[in-house]
Each structure stands twice: as C-alpha cells, then as structure tokens.
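What follows is a structure written as structure tokens; I'll ask about it next.
Some chains omitted; the rest stay in position.
Labels for the chains are A, B and C, by order of writing; each one numbers its residues from 1.
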Amino acid sequence: MLKQDSATYRGFRNPGIRLTEDLSPQLAAAYGSRIPTLLPAIHAFDKAHIVMLVECSLLSRAHGAALLRALRTMEGEGVVQVRSKVGGGLHSGEQYLIRKLGEEIGGRIHLARSSGDLSSVSMNVTQRGKLLELMRGVNALRRTLIDLSRQHTGTILPGYSFGQQAQPMTLAHLWLSWAATLERDFERLHGTYGRINRSAAGAAIMVGSEFPVDRKRTAELLGFDAVHENCADAILELTNDDSLEVPAMVSILYHSLAKWADDLINWSTSEYSFVDIPDRYCGTSSIMMQKKNVVGPAEVKGGAAEALGGFVVAYHGLKGPTGMPVTERYHACEILWKVSDSAVRDLAWFQELLPALVINKPHMREQSWRGWATVTDLAGALVTVCDLPWRSAHQIVGIAVRLCEERDLGPADITPALLDEAAQLYHGKPAGLDQDTISRTLEPERFIAARILQGGPAKEESLRQADVFEGNLVAHEALVAGIDGRLAASAAKLEAAVDALLAAEGA
Amino acid sequence: MLKQDSATYRGFRNPGIRLTEDLSPQLAAAYGSRIPTLLPAIHAFDKAHIVMLVECSLLSRAHGAALLRALRTMEGEGVVQVRSKVGGGLHSGEQYLIRKLGEEIGGRIHLARSSGDLSSVSMNVTQRGKLLELMRGVNALRRTLIDLSRQHTGTILPGYSFGQQAQPMTLAHLWLSWAATLERDFERLHGTYGRINRSAAGAAIMVGSEFPVDRKRTAELLGFDAVHENCADAILELTNDDSLEVPAMVSILYHSLAKWADDLINWSTSEYSFVDIPDRYCGTSSIMMQKKNVVGPAEVKGGAAEALGGFVVAYHGLKGPTGMPVTERYHACEILWKVSDSAVRDLAWFQELLPALVINKPHMREQSWRGWATVTDLAGALVTVCDLPWRSAHQIVGIAVRLCEERDLGPADITPALLDEAAQLYHGKPAGLDQDTISRTLEPERFIAARILQGGPAKEESLRQADVFEGNLVAHEALVAGIDGRLAASAAKLEAAVDALLAAEGA
Amino acid sequence: MLKQDSATYRGFRNPGIRLTEDLSPQLAAAYGSRIPTLLPAIHAFDKAHIVMLVECSLLSRAHGAALLRALRTMEGEGVVQVRSKVGGGLHSGEQYLIRKLGEEIGGRIHLARSSGDLSSVSMNVTQRGKLLELMRGVNALRRTLIDLSRQHTGTILPGYSFGQQAQPMTLAHLWLSWAATLERDFERLHGTYGRINRSAAGAAIMVGSEFPVDRKRTAELLGFDAVHENCADAILELTNDDSLEVPAMVSILYHSLAKWADDLINWSTSEYSFVDIPDRYCGTSSIMMQKKNVVGPAEVKGGAAEALGGFVVAYHGLKGPTGMPVTERYHACEILWKVSDSAVRDLAWFQELLPALVINKPHMREQSWRGWATVTDLAGALVTVCDLPWRSAHQIVGIAVRLCEERDLGPADITPALLDEAAQLYHGKPAGLDQDTISRTLEPERFIAARILQGGPAKEESLRQADVFEGNLVAHEALVAGIDGRLAASAAKLEAAVDALLAAEGA
C-alpha cells in the first residue's frame, strides 16, 4: 500500500503518488534552510485554520479538538524546534499531526488551503513583524534626535554642500533634519504595513476552494486588518508589488542611516576632528597601534549595500509572467530578513551612539566661519545697509574672497578697505561697510541667531521645530501602540477560541 | 570693471569674481542638457518669489512690477525657449531679467534664495507632475480592467504557478487581481505625492537666510501642500529619501506592467494561442515573413529594466556624507523623467490594448482542464462524498493522475474503475465515485461556479469585487480631482497676485 | 600589568592598550561570523610567513620551528575548528600561538604584516578556489553539451525570437550555442583568475614595512602566480576592481544558466510539451496533486537574482574614497561565497539534468513547421527558382501567410494556387512554384539539411562545430590541469620548507 505508516509519515510528496523519485537532497536542503523564520507564523495559521474549519462545520468538533490539543502539546516542546525536526516546511503542522494522530485525523488540517496561502500568510506575518520592529526603531531614534536637538541649539558646525563648507548650522538643526527624514520613513513603513497586513488565508493557490470557508474569521484570528478581496491577488502579490515594497522601504531607510554613518566617520577623522566615537564602536590595527577604526558606522554602510542588493534580488528574481516565479520569493525573503534585522540593529546603535559622542564644540565653531562660511551675510549687509541688488553684493564679496585667498588672508582679515577695493573693482564705487559691521556679520553665532525664518536654525525656531516633530512622533507612537493592541487582542482571541473548543470537547 | 555689461550678462560665475577661469565647456554642456525639464517650474518659482518679496517688503513694488512684467513678456515668447536661449539654467530668470532690465533691477530677484531651493522646488514640482500623470494613468487602467472584468466572468483560462497549469480561473478574476495591484500602486503614488509636495522655497542652501521671507506664502502660490519644517531637510531630501522614493514607486509599478506584458507575450505564442495582439503593436521580420513580433509588450519590459536601473542610479549616485552628492541628483532625475514618461505611455497602451485583444475563448477553456487543472476538486469530491481526510483524497487522485499519464490518458478518461484502482493502491479500498460525479467535477465551468467564497472567481463574487474595486477607484479619482483643483487654484492665485501687483503699479 | 596572561590571551585589541572599552558584542559577532571561510587560507599564510621570516633572518630558526610545530599540532586537531574556538579571526594563528607558546614566542609571528595583507591574501586565495571550481564546472558542462549535441543533430525544434516561433533548429545547434557561451565564460573566469592570483603578502597596510621581507618567496609558497608590484595596489584592489570583477564574472555566467533554466521550464509546460523533467528536480502541490513544479530550474533563476544582487552589494558597498570602505568587503564576500557555491551546484545540476531529459521529439518536430517557421525558404525558392529579388519574394510569401491565417489554413495547405494568388496580389504576376517544391521546401528536415554554411545547423556542420568546441575545451582543461599542478606543487613546497625547518631544529 502506498499509504504511509503514520509514525514515519514524510509528507505528501512521497514517491509512488504523483512522482516516482525522491526530491534531490540539495533541493530539499535549500528549501528546508529557508523555512525556520516562517514557522511561528505557520503555527498560528494552523491553529486559526482549524478553529475556522470547525466553526464553518468543515471539520468535526472532535477532530478539531484533537488537532488543537496536539498543537498545544507541540507548543510545550517548542514550536520551531519540533517543526524543524519533524520536517515538511510549510506543512510541518500536518506532518506532526499525522505522525501524532494518524492520517485519519491529522490528514484533515489541510482542507481548503494550499502552499499558496500558507506561504503568503506566513511571509506577510513575518514581514509585518519586521515592519513593526522597524517602526519602533525609527520612532525611538526620532525621540533621541529630538531630545538631543534641544540640547544642541548652540552647537555650531559648518554645513556642507559638494563636500565643501557652505554655511554654519547647528547640530540641533542638522539632527532635526534627520528627525524629519525619519518621520517620512515612519509614514512609508506604516503605509506599507497597511498594504501588507491583509490576509490570504483561504485563497489557496489563487482561486480559493469550493469549501465555504470564512476568510474573515481566519484573518481576524491572525491579526490581519483585512482580507484580500481577490484570491488571485492574495497569492500573486507575493511575487508582485508587495514583495518589492518592503525591500524598497527598508533600503530607503538604510540609505539615510548610511549617509549619517558617513557623517560620523568624517567627523571622527583627524581632518575634521569634530567628534570622538566611543571605543566600543571601534577597532584598532594589528600593526598601526594608533588607529581607531570606526567599524560600527562602517557596518551600517555595509548594511545599506545589502539593502540595495536585497531590492535588486527581489526585483530581478520575481520578473516573469504571472505565476512563473515562486521559489524566487524565498531568495528575496532570505536577504530581506537579514537586512531588516540589520536595520533594526543599526537604528538601536544610532540611539546609543549619538548621545555618547564626545563633541569638540570649539573646533566645530571655528570651522564654521574660518573657511568663509559666513560671508554670505556680508553680501546681505551690503543689501541691507547699502541697498545694493543681491547680485551686485554677491559679486563684490566674491571678489573680496578671491583677493583674500590670493593674499593668504582669512575672514578675520577682511577690512573696510579690502571690501572697498573689491567694490571698486566691481563697479567703481566703494562698499562702505565699517569694521564693526563686518566683524559682527561674520560671527557664526550672529549668523545662526538671525535665521529665525520658518525652518531656520535660530534657537527659538529649532525648539519650535522640535515641538512640531515631537507632536508628530507622539501621534506615530500611538499608531504603533494601536497596532500592538490589535495584534495582542487577536492573539488572545485565537487562544480563547482554542480554549473554548478544547473545553467543549472536554480536553 | 568686473561688472558685466547687462546686455551680454552671462551669469554670476564670471571669471574674475571668485574664480579665474571659465567652466569647462563639457561641464557646462552636461549641466545645460539637464535643465529644460525644470524650466516651467523655475519660472513659476521666479514669479512666486517676486510676489512674496514684495509682500514682505524685501523688494519695492516698483521693482517687483518691473520684474514680473518682464517675465510676462517672456511668457509671450515661450518660457522654455527663451530660457534655454538666454542660458543660466536654474538662474535663467535672473539672467533674462538682468539682460532686459539691468543688474540694478534684475539683480534683485535672487535675494534670500539659492540654487538649493531653486533645484529642490523645481525638481519636486516636476516630480509632482509626473506622479500626477502616473496616478491618472493608473486610475484609467483600473477602470479599463474593472469594465473588462465585468464582461469576462465567463472567460475561463488556466491559472499558472511555477509556469505550469494549476487551476482554472477567469479573465475577470485575473484582471481584478491586476486592478487590486494597481489600487495599491495608486495608494503608494498618492502617499509619495504627499511627501514630495512640500516646499523648500526660502530654505536657500540649508539654513535659509536672515531676510524675513514668508515661506508659507511662496508655497501657497506654487501649489505645495506644506512647507518643509526644517530648511536642512528641505534641501537635503533631494539627495536623500525623497529622491529614492519616487524611483522606487515607479519601479514597483513597472514591475507589474512588465509581468502583464510577459503574460500577453506568452498568450500570443503558438504554444498558448490564447490571444491575438492587434497588428499595430507588432512588427514583422525582414526574413521570416510569418512573424508577428510583439514589440509593444517588449517595450514595456525594457521600460521596467530602466526603472530598476533608475532606482539603482539614484541610490548609488546619492550615497555619501550629508551634502556631498549634489550634481548626482541630476543623473538620478534624468533617468527618472525618462522612466516616468515611459510608464505613463505604457499605462495608456494597456488601456488601449486589453480591450482590443482577440481572445480565443474555446481554446483557453479547453486548456483549463485538459492538463488536469480541475482534478483538485476530484479530491474535494472524495472528501465531501466519502468523508475522506483531505490528505488521503489528495494522494488517491495523485496516484490516479500518475496512472493516467503512464497510460497516455487524459482527464476525460478518468473512470470510476481507475479512481478505484488508485484508491486500492493507496489504502486498499475503492474510491466509490460514479462517472457522472467524476465528469461533472472535472468541468471547468462547475469548478469556477463553485468558488463563491470571498475572493473567489464565481461570477457573482467577481461582480461583487468589481463593485468594491470601483468604489475605491471612485474615491481615488476624487483624490486626483482634489489635487487638480488645488493646483489650479494656486496657479490662479499666483496669476492674480501678479495681476494685482502689476495693476497697482500701473503696468 | 597590562600584558595579558598568555593562557587566556584575547587579542591585541585589549582594553587598556590603545582603547579603553571592549568592542560591542554585536560588532564582534558580525565580524566573527564572516571569518570561517577564510581560515584555511590564513593558516597557509601563517606557515608561509614564518618560513619566509626565518629564511630572511627576521625570526630565529628556533622560534620559527616552535611556531611551525605548534601550527602542525593545530592541524591535527582541525584548523577551522581550533581557530574558530580560539577566536581572533584573521589573527587566530597568533592568538593560538601566544596561548600555546607565550607572547615571547607567539608574539613574533605578526612581524612585517598587517590585517591588510592577511585579508587580501585570504580573500584572494578563497576567491581563487571558487574560480577554480567554477572553471571546472563550466568545462564539465561544456563536455556534456558537446556530447549531447553529437547525439541530437537530428532532433528538430523551433527556434524562437520575441518569444515566437522563428525558424527550425536542432537541439545540437542550440546546445552548441550554449557551449560557445560557456567557452567565453571559461575565458572570462580564467582571465579573472590571472588577475586575482597575485600576492599581497608583505604589503602590510599599503606601504609594506621596513623589514627586508622576501615577498616573492611567500607568494611562491602560497601558489600565487605573481606578486603585486605595488603594495598600495595589493591592499586596495580588495575594495577596488578585483572585488568587482569576480562577482561580475559569476553574475554573467549565472545569467546564461538562468536563461537556460527558463528554457527548460517553458519546454516542460503543457503548452510546449517538449520535454519531461525528471521527478527528482520537481515538487508537487499540497492541493493540486497533478502538479509537477519544476523547482530545480527555479532555484537556478533565484541564484541568478542573488548573483546580480551580489554585484550590486559589492559595487555600492565599496564606493567611496580610497581607504574608506574596508568592512564592506566582508558584505561583498559573504554574498559572493554563497553565489559562487550555488553556481557550482547549478553547473553540476545541468550536467546531470540535460542527459536525463525525456524529449518529445515528434512534437518538437511538428512545432518547428506547423506554426510557419519554415516559410522563409519558400521565399528562398522564389528567389532561386524564379529569380525574384528577395524583398519581392518575402512580401509575396508574407501575403500568402496572411491569406492562410484569414482562411484558417496551415502551412500544409499552401498550394501553388494560393501562392499565385498572393503573387498576383503583390505584383500582378503568379509565383509559379509547383506543389512538390512547396511541400519539400516546407519540410523541417530539408530546412536544416540545407544550412551547411559555417555556423549552420546541418548535421555535418554541427559535428564540425562540436569538434572545434571540443578542441578548445581540451585546451582549457589543460589550463585547469596546469593550475592544479602549480597549486599542488606550491603546497608541497610549503610543507617541504616546514619539514626542513623542523628537521633542522630537531623537532
């Protein structure tokens, strides 16, 4: 007889049924290595599916209770361990139940579903968990940045464009811009969460089944916010847009983290000397004993490279006609799980690292004007005091800077005479600013304080922005709390349904 | 004198001011080639900025009127043409105005802004326009798909997984899944639009300026929904998340379009023979005169490849510390504009092509069961009629299929005896289904009709889904209409403000 | 005292020396996870370095012998296991030796080298091993293809362009084209091998050291073909071109493998029905018991996606100024090792799978002309028999095909009358071919047999090509054998040098 002995049941792909050979061991190994991450989600689906089948009268209460009782037993032994050992991957639940209860009972769990919805449900539940962790990490870092910004409204450093010193800003101003970016990251991740957290349960392999299942009920028990309205969409989205959106969002987030890691690395060099990075994020060299190698930030940058790679793997792997790529989802997931976990780790590092930076404030302040970064406002003064058109003022100061560079002079050396010389060269008239105005204009503290416009780096405006960003953060934290609450409630609902069924059957 | 003659004014980067040499002609050419797309947006910014400066008393009414009058004159001659000819790229407005009105007046336009906000504003306005076109195209295709679905609830074809015939579905069911994907595309694009459509005007090069500009006013005149709360964020987002989000969204959309193009190409082959693609989308061969080369769908696939390339260009080009990549934005934009335009074109093609397909319904229907795609339900019948556990039923039918394949039999050849033989082989008992049940079970029409579950392909359920998707579509069309309305209102507000200013000055 | 107790020596990055804190455990874990692959190569370098130091009188013979003796002892216990356990990564040799022999002796191994050359040497040796495996796999598959081609010169199938049936070819012809591609892959891999297999040993961290080491000697003992002429190049190439060339070559190879996997998948569908893929490469479905899911070829396609991702990870991760990316090499290597191993596996699968295909020859033969794929030669006949210009002949037959399609006729239905009708429509004159000519012309066997031109699919020409490709293969196999020989000789030389040193010291 081709029916297997229950005790050693090894799955439905048994030689002699549809196919005549065992699967190549290498293929079996490749498949097996990818499943562990999904097992907790599959376990929940197994339970919710049984509850729903019983409620829809597609499974007897007695059978349902027996199946659930066995799964509860498995929980005592450790879901991932037991399932990994029993094998069967997505079908490890069935495999365990048949071995434990025989095919007559265990063979009933898979009614009205397929590997299709098993993988969609478990991948989406897993992705949803990663997204939640990311949202939490993003929010925590936003809070760190907002808090730090309030402390650093007077910490002046040069802003850069084209890699060159441009104009002074403050650490508060810069870090608020990071908070603004992360605010958008949260919005993106949250939008994605809403699109991902839909249930494919019952969609089987694209058209569902002829059995009158209650897809809404399974979805509710698994914490999904909605049911995919179309079963083909429910299954195909995993080789489609949804499988691209998550890696896209993570890679966008990582791009910023890597940029900020680059900032920290630059700031920590001898050349910049802006900050000292705590030793626990640094290595040294086996030969150059003086080295502090900033390996922590470098890891963040490597993570971003993998994030881009992850998007490319998904995009390329899932190319092709509808229903053609299937296995390739696993290649996409494998790198996605890794990248998501690194991103969560790196968000945590930033939270810990930024407050621990030793900041060389005096040097940063000097750099913010000694390389000419405040001279824009000298032109401003020519406009305000002398009513010159902006462009004329700009050109005159441009000439002044050139004259200074040619004469090896710095901003502190600009005199009324030199400015007059530049203005004469420009349009045959002196500039007419006095030394006091010039000197005051070039001070970075004044430069910052004058920028009270909306979005500017002046202290009061930075504090206003911090309040705005914190308000948004509080709202976003509430969104995460709401999700947490809904997931906890649905998990409780599932356990209660199992309890009720077992109780009714006297288990 | 270093001040230029107004009539031949060639911009602020004139040798003798800050720098001593002309820019390399190749660099000038590279820069120049990228600006034309941005010119309409820059023109609007020029006008809005002048209005705001006057309203904030940073520019006299007389000067403001003169500048606006000149820009109105330029409009009569063609904004893009005049600006392209006068040169200066982002600063073509200033260049034109100085040539026309002299530096004393024309030199006043650039007060309190920078190339930074000029590029951010113009790139975001341009991106916003592309996003709007894409949203419109997505919605139009959704409507096409929903309409077609209502006509094709009875058009049966095989669904595929792993590229193999899996189970029957209908064109309605498949196309509704496409509509579901596009619904998410709309959501994504709309979410992106909201994040993109914020104003950097007045943010200058990251810290704004000391002049008391009204950033909200400029934003309102340019149709922005909000002002970036932080000026550094306003400028840096262009080398940051926002510059990645748009190409990511377009590439995700294109991935689906390319997948559907692959479907159409497959369906049009001799092997599938499902559809005939109208000749206008096809080429023929210079040597194989029988060929119908489906070049239209192939273009869509090439477009998707460029879309992925576009994301990679942006991601890689914009890597690096804050403020380091600047020029690289242009490389990212250049391919993005191209890809966006192709996507808009391809969305339109699909709308036109799908209703024009000549569909070989009888052949598709036959293919949906002759390759065993309906046998799942034979197992279902064993469960329902004989109360077998699903797994036992599944294995018995699996054996039956193998026996048939070995004997060169097809689904129409399955008899009660053969099924009994398979069941005997499996567990030593006959199956017990009669011929009528078997034959009926294998009919694809029955297969479809039985799937009335939520998300299933049964006619009534497909029609229900079509209604749901149409409801969502109507809501999304209203969102687009709302955007259109707001943009039109702000454009009108800008013109009204210009009119008012000109009228007051008796222009 | 800050000097550590030898027995528990934990490496040179000990708090209290240069840095004051332990490395973050997460960073330590990330680093540690990447090293095992490199350990065999590091072990060899450790030995060769000691030999060279002694020979250059930079280390006493007694110390050298003690160190080598200890490393020999380690070999008995398992190099990877012992080194993984003792920790220290690249420096696990030193760590082991200090624990075993004390710092006074063990602390002498690292003279005149650095983590820089340790990582360059070990990564290059590891890459060289992967390249060799790939070259071997490529050659083995070439042999399979050439052998199979000789058997399939008469196995006719349609060739495709634009996914549509184009003209008949043979399996021999197609598989010889695969062999031609793999011939180039070999050339590429071999070229890369030559550039990779150069020694960085002694280059330290870019400028070498002041100790008079003999870099040629170390290189010789490690099987390198040459020494990097410039020490900066030796170290930097790992974040430079060499780190991109290997993933580029592997991804190019994988692109072809994936394309051929796509061919196999298509051929195995109901629609094509060209081949049956052995069951061991297939899965089935938990719900659709008829399914043969071609998971083996799908894995190949997923591997190609990872290969592209791997190139992107390397390219992006290694961006930045000279000497900036360092850690990121490990991210690049991690995915490269994985992808290389998959490619080796997939090359082996193809070798096994292709001869095991069950080929449906009659159906393939029918498909090669029933969809018009032979009509090109009808135009050829018009040229030859009637001296029509090619273009006129082409157009006449094009019209004939259209007429047939409109009348639901196939190629077998073409009559002289129909051809005359088409010719009349074209230029008012009949075509004048007789039925016999028409029928013979359309036969695929004749079509193939007529193509005796260089590169054509006629049997004799295919056999000639097979001989040419085999000749090249034999030459390439000799290249691999040469490499094998050189590597074996250098390994023997290293052991002999160790033996000699130990013997001299009476060990």
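By our rule, contacts are C-beta pairs under 8 Å (C-beta built on N, C-alpha and C of every residue); 3 or more make two chains touch, one makes a residue touch a chain.
Quick caveat, the model's predicted, so the values are computed rather than measured.
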item	value
Identical protein chains in the complete assembly, only 3 of which are shown	4
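In this text, only the chains that are shown with their structure count from here on.
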item	value
Fitted rotation between subunit B and its twin subunit C in degrees, CA, nearest 5	180
Inter-centroid spacing, subunit B versus subunit A (mean Cα positions, whole Å)	23
Rounded Å distance, subunit B centre to subunit C centre (Cα mean)	36
Whole-Å separation of chain centres (CA-atom averages), subunit A against subunit C	33
Where subunit B touches two or more other chains, by residue	161-163, 166-167, 265-266, 312, 315-316, 319-320, 376, 394-395, 398, 401
Residues of subunit C defined as touching subunit B within the complex	161-167, 265-266, 268-272, 284-295, 298, 312, 315-316, 319-320, 367, 370-373, 375-376, 379, 394-395, 397-398, 401
Residue ranges of subunit A in contact with subunit C within the complex	12-13, 15, 17-24, 26-27, 30-31, 90-91, 110, 113-116, 118, 204-205, 209, 262, 265, 278-293, 295-296, 298-299, 301-306, 308-310, 312-314, 316-317, 320, 324-328, 330-332, 335, 345, 349
